[in-house]
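Okay, so here's the structure we're looking at.
Complex shown without one protein chain; remaining protein chains in place.
On to chain A.
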Amino acid sequence: MNENILEMRSITKTFPGVVALKDVNLQVRRGEIHAVCGENGAGKSTLMKVLSGVHPAGSYEGEIHFEGEHVSFSSINDSEDLGIVIIHQELALVPHLSVAENIFLGNEKATAGIINWHEVNSAAVRLLEKVGLSENPVTPVGHIGVGKQQLVEIAKALSKNVKLLILDEPTAALNDDDSRHLLGLIRDLRDEGVTCIIISHKLGEIAAVADSTTVIRDGSTVETIDMAEATRNGEDLTRRIIRGMVGRDMENMYPDREVTLGEEVFRVEDWHVNHPTQPGRKVVDGASLNVRAGEVVGIAGLMGAGRTELAMSVFGKSYGRDITGTVYMHKKPVKVDSVADAIKAGIAYVSEDRKRYGLNLIDDIRRNVSAAALKRVAPRGWINGNEEIAVAERYRTSMNIKAPTVMSVIGKLSGGNQQKVVLSKWLYTEPELLILDEPTRGIDVGAKYEIYSIINKLAASGKAIIVISSELPEVLGICDRVYTLSSGRITGQVPVEDATQERLMELMTMEKD
């Protein structure tokens, strides 16, 4: 039998206009824990979707060999039949169904469509023992914690006679105890012969559990590291992975800028935010930061570090509960209990998810631009429609929004143009602080340059700007100062002159002592 349980050979996957994977190779040995690392957007998830059949055979180039056989999956069912099971970062459990029902969902133990509950529940108990979970199988899944839910997912995978288990960010939502338990379980499974692929941002974890690590960058494989061999050679595993993840040349993607710093505009002190539905889980843990006029400050952190949560909680407490801490504008404390308060205080937040949180997609440019500052075109309570059009027209020209008229429906514009509309909308509120959350996500390179230029212009006009980004080159390219965030805590503050991608990545992956 072949030593490699899985071989993915020269996988190339393109989406309209984007090459997501380019000639990627992945070899996984039987019975090992294989980590896949890369920055957000490097192509890890796409690769796993190709493997599991979410992207069916034919929609990509290259070959997949599983247990020595050339396979082509047309749906996720095909890959599961062969024992390849993927557990997504967003758990796919039905909260109102019981643990046992969830484990056997889609795979019910039934004769002629009638479920044998005794068999289901006793089988569930056996599987739960295997993953070290002592829960009653009839408990609704929604009543147990996220850590235990993760174990239920694994039990579900085991019920399908899994040979290759893929875990996407399994510990992102877990606390330290639950993470340790889960990693222990993954080791046990390996020893029982289940091969695991684990995708994780937590490099400390990877260094601890993985037998080998494949690093992906910009849709291509960089290298596969044999962890045992690297350790024998006395290498620092985390550093080696980071070098692989970020080691690209910095191209001249960022416009130059002159920096003139003014007075402090914004400061937040000792900011604490709890998860909205999981009481006691701290999402932001005592964060403090400040921004001066004309300054572009970056917040770098990996997925789940609490970047968006920090921003949205500051912006009118739009996220989380039991929020404590103080926000200062121009060194005076301000109230930010509602979005209206925050806008009045001069704060604007441009969401990372513009389609969900930023735009009314069925409406036109004109009404989206005026949405957050409608009073400005309606001084006496009724809207001056002509003035509204004139305002939108001004932004269409100054922001170079490519659309025939301001009556064009937003949903039909490209990502870059949509982002310019969102920016226009928030600029029209005349903010003093702009929080830009992933301002260039899903935007092509040319439009990115335009967005960076706009950011520069705004800073030059004296606005304070916070840029949240998971792309480190972007952070280094446009910011003056960078805060790093890990597990809801600010782990460092680095002036851009002293910052390197390696240094930031170290701070971003710093775990709790």
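Simple rule for what comes next: a residue touches a chain if its C-beta (ideal position, glycine included) is under 8 Å from a C-beta of that chain, and two chains touch if they have at least 3 such contacts; residues count from 1.
Methods note: contacts and distances are computed from a predicted model.
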Undisplayed chain, where the name is taken from the UniProt record, one of "Xylose transport system permease protein XylH", "Fe-S cluster assembly ATPase SufC", "Cytochrome c oxidase subunit 1" or "Transketolase": "Xylose transport system permease protein XylH"
Contacting the left-out chain in the complete assembly, out of A:Glu7, A:Glu67, A:Glu223 or A:Glu387: A:Glu387
Candidate in contact with the missing chain, chosen from A:Ile64, A:Ala371, A:Leu427 or A:Val494: A:Ala371
Which of A:Asn107, A:Asn360, A:Ser398 or A:Thr500 contacts the chain that the document leaves out: A:Asn360
Options A:Val152, A:Ile343 or A:Ala447, residue touching the unrepresented chain: A:Ile343
Missing-partner contacts on chain A, residue numbers: 315-316, 318, 338-340, 342-343, 349, 351, 356-363, 367, 371-372, 374-375, 378, 381-383, 385-387, 389-390, 393, 405, 407, 409, 411-412, 425
